[in-house]
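A protein chain is absent from this complex, but the other protein chains hold their places.
First chain written, first letter: the chains are A and B, and each begins at residue 1.
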Amino acid sequence: MTDQLFQFLISGITVGSVYALVGLGFTIIYNASDVVNFAQGEFVMIGAMSAIFLYRAGVPYPFALAAAVLITMAVGMLLEKLAIEPAKNASVVTTIIITIGASIFLRGAALLIWGKDIYGLPPFTKDVPISIGNATLLPQNLYVMGGTALAVLAVRYFFDKTITGKAILACSCNRKAASLVGINVNRMLLIAYGISALLGAIAGILVTPITYTSYDSGVMLGLKGFCAAILGGMGSSMGAVAGGLLLGVIESLGAGIISSGYKDAIAFVVILAVLFIRPSGLLGSADAERV
Amino acid sequence: MKRLAGFYILAAVLIATGLIFPDSYYVTVVGVTICTNAVLAVSLNLLMGYAGQISLGHAAFFGLGAYASAVLTTKYGINPWLAMLAGVGISGTLAFILARPILKLKGHYLAMATLGMGIIIHIFFVQADWITGGPDGLSGIPEITIAGLAINNDIRWYWVFGGLMLFTTWISLNIVDSRPGRALAAVHGSEVAAQMTGVDTASVKAQIFVVSAVIASVAGSLFAHQQAFVSPESFSFFFSIELVTMVVLGGLASTFGAIFGAVLLSILPEFLLVFEDFEVLIYGAILMIIMIFLPEGLFVSGSRIVTGWLKKREMSTQ
Partner (left out) sequence: MYKSVRMIMAFAAALLLCSTYTASAGDTLKIGSFLAVTGPASFLGDPELKTLQMYIDDINSKGGIDGTKIDFIHYDTKAKAKDAKNFVNRLIKKDRVDVIIGGSTSGNTIAVMDLVEKAHVPLISLAGSVKIIEPVKKWIFKTPHTDRMAAAKIFEDIKARGFNKVALITGNGGFDKSGRAQCLALAPKYGLVIVADEKYGNSDTDMTTQITKIRSTDAEVIVNFGFGKAPAIVTKNIRQLGVKLPLYQSHGVASKKFIELAGEAAEGVRLPAAGLIVADKLPDTDPQKRVLLAYKNAYEAKYGPVSTFGGHAYDALFITVNAVRSAGSTDRAKIRDEIEKTKGFVGTGGIFNMSPSDHLGLGLDSFHMVEIKNGDWVLVN
């Protein structure tokens, strides 16, 4: 049983790492602009799909991956410039619909450019299973976990230590005050969207060798990432990471111990229970009511 | 009289189209879809527009009604009207139980909770195949009779759904204008302020949640009989999101806005068909463009622009 549990945990953390990265992307954009970006899952898909097609076109693997990340960042920044910035004064629900529209649009574009087929990426190193006791994992599982950890640390460093990072946080606290002290708010928003897209692309690239991808695979990941961000507490970046990992582990344990058919339902029951007890998520701060 | 002017016109348009084009595909098929969506959008708008409570799980109540009718009539041979009542009972009770804890949540957390509720119910439809028929759904749902008249062709269904839409619109307009309705508006504006003036916001919100769930459930029951078939993906979270889109696209807190949004999003795919592979792309682009340039919704922003323009003209002619 303990061996089984260990295997469930490996599976849960691998899947959860992706949720964590997507959730972190949600949080960064939410913090910078108060927008819940429902096109976040599309970044994962675009990252993966562009890497696949560059690689298939003969670009050396590492370059294909790097270029795919850059392409996704450009898409993220374009999204901010063309769809979010012009709608600056829109209400929260309106921006939600805009990002939903954007996600449909990006999916439609992916469909036209890359078609409907399912694709995979080769693993970063040879696919020889590693055994730990009775549990097994692939090197790629380790890349997913390690890559996620690195990305999360880099994001923390960026927001805690660099001037730009702090400036973005300042925008999220008070946009007017930030612009008064000379911060270029629009540029900061652009950077925030770029970072968020970057995280999505990294998630896509890390996980596609295991999970495959197609033009419509961003939807589910976006949804799960949103769950991660909410579970952790909207606005808390470490909360999103914790929420993502937790969600992955709950799904895996739910499937392993209770019922695989109802595993997603189990995960949502847990989320609902958490929200009923802590209405602002695990690490979220209860914000004051606007009167 | 003036308060209900829009309602009378809506009724007139509905009846006229039904009488003039009883055979048109756009009336009997698209028209029925429009009316169904309009009922759902108007009921959701009560919750979102007036009570200010976002819900990403409205399709679940629609589905509960549909499945209650489908299961009870096909598996147990129960009278369709009793089955519909059972659906109302199930949806209403569930909404009542969930209302307090769920509506205590704010903003995105509320969105998440309603989304979760919707998905859990959807998973039940898919997985509990011994009762719901699983992803293949249930077919052979019998037709209903209203006052001895069998609803067995498309135009009759058009009248049924048209009637339900008018009824829902009428209820919505009256709720908005009633005492609890004004309390609702207060809730949307500022909850604390509303509480200060002695409005029990929690109970008003809960009541509206139940009302909107019940309306969706009735629509679901009729939908099941009209389609003679139900399957889970008609009630997925994608449909919940589509409903929210209808409400916001038309204009929050406007009953006619919700109807307008429902009409637009039901007709749009029919027209986009000719674009084939470009359909998805164009659909997304249209959503974005409308919301960027008319952030308060087509109907609300649109009518504001029209009135502004008319006023200007009046001024210049005087």
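The criterion applied here is as follows: contacts are C-beta pairs under 8 Å (C-beta built on N, C-alpha and C of every residue); 3 or more make two chains touch, one makes a residue touch a chain.
These numbers were taken from a predicted model, which means no experiment stands behind them.
Which of the displayed chains are touched by the chain that has been omitted?
A, B
Among B:N79, B:S139 or B:S203, which residue is in touch with the absent chain?
Final answer for the missing-chain contact: B:S139.
Would you indicate which residue among A:Q7, A:T72 or A:S236 is in contact with the undisplayed chain?
If we include the chain that is not displayed, A:Q7 is the one touching it.
Using the touch definition up top, pick the residue from B:V71, B:M84, B:M112 or B:V126 that touches the left-out chain.
Answer from the full complex: B:V126 touches the omitted chain.
Using the touch rule from the top, list residues of subunit A that touch the missing partner.
Looking at subunit A, the ones touching the missing chain are residues 4, 7-8, 10-12, 14-15, 18, 111, 116-118, 120, 127, 129, 131, 136-138, 207, 210-212, 214, 216-217, 219-220, 252, 255-256, 259-261, 263-264.
Please give every residue of subunit B in contact with the chain that is not shown.
Looking at subunit B, the ones touching the missing chain are residues 2-3, 5-6, 9-10, 13, 16-17, 21, 23-31, 33, 126-127, 129, 134-137, 139-140, 154, 227-229, 231, 233-234, 256, 260, 263, 267, 270, 273, 276-277, 279-280, 299, 302-303, 306-307.
Basically, only the chains that are shown with their structure count from here on.
State, to the nearest whole Å, the distance from the C-alpha centre of subunit A to the C-alpha centre of subunit B.
About 31 Å separates the centre of subunit A from that of subunit B.
Enumerate the contact residues on subunit A facing subunit B in the complex.
Those in contact with subunit B are residues 36, 83, 86-87, 89-98, 100-109, 111-112, 223, 226-227, 230, 234, 261-262, 264-265, 268-269, 271-272, 275-276, 279-281, 289-291.
Once bound in the complex, which stretches of subunit B touch subunit A?
48, 54, 101, 104-109, 111-113, 115-117, 119-120, 123-124, 127, 190-193, 237, 241, 244-245, 248-249, 252, 277-288, 291-293, 295-296
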